[in-house]
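Notes for the one structure printed next.
Only one protein chain is missing from this complex, and each of the others stays in its spot.
Just so it is clear, A and B label the chains in written order, and each chain counts residues from 1 on its own.
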């Protein structure tokens, strides 16, 4: 029923949303989920901020894509790291998930 | 201190929120977390959309429930798949988590 898959999670500034989503799709991701987010810290976006704010349309964005193959997840991550995070702040991490209807991912 | 558990994650259209949450509860889920979301893609909601939008009260919803038993997680997923996603778009997936105060889940 369920099949192992990998979720790639990106947290970055909202103005980079379209760029990150396009890279996910060009690397073979078949869809993504977007959630407005705030954040703070060294491994995050605004290391020099005194105070984090929960983004309300203007802040950060959490973008998630699930793919079946780990190799595809790593390609997505490497591409975003090179094309976006060499210039802009953000984090990328992976989570192991189990999906239903694997043909959709 | 921590105990293994399963998180069931549903991403679907916001108008289905009450229906999905009711099914989670009727299958034994003791609580859930709701987050407004947007999305795009084949494994997602609006496969024909040109552009995804971050939902602001009108879009998609991410609903998460944590349960202790995998069998309960699978029942929740199977019920929502049958009762909701045979008719409406959405995805369901599982994540392995570790919980504290297991009697609450």
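Everything below uses one rule, namely that contacts are C-beta pairs under 8 Å (C-beta built on N, C-alpha and C of every residue); 3 or more make two chains touch, one makes a residue touch a chain.
Source: prediction; values computed, not measured.
Annotation for chain B: contacts to the undisplayed chain at residues 1-2, 5, 7, 14, 17-18, 21, 25, 29-36, 57, 61, 66, 95-101, 104-105. Against the chain not shown here, chain A presents residues 9, 11, 35-44, 47, 52-56, 60, 62, 74, 77-78, 81, 91-96.
Just so we're on the same page, only the chains that are shown with their structure count from here on.
One inter-chain figure worth recording: chain A and chain B are separated by 19 Å, centre to centre, where each centre is the mean of the chain's CA atoms.
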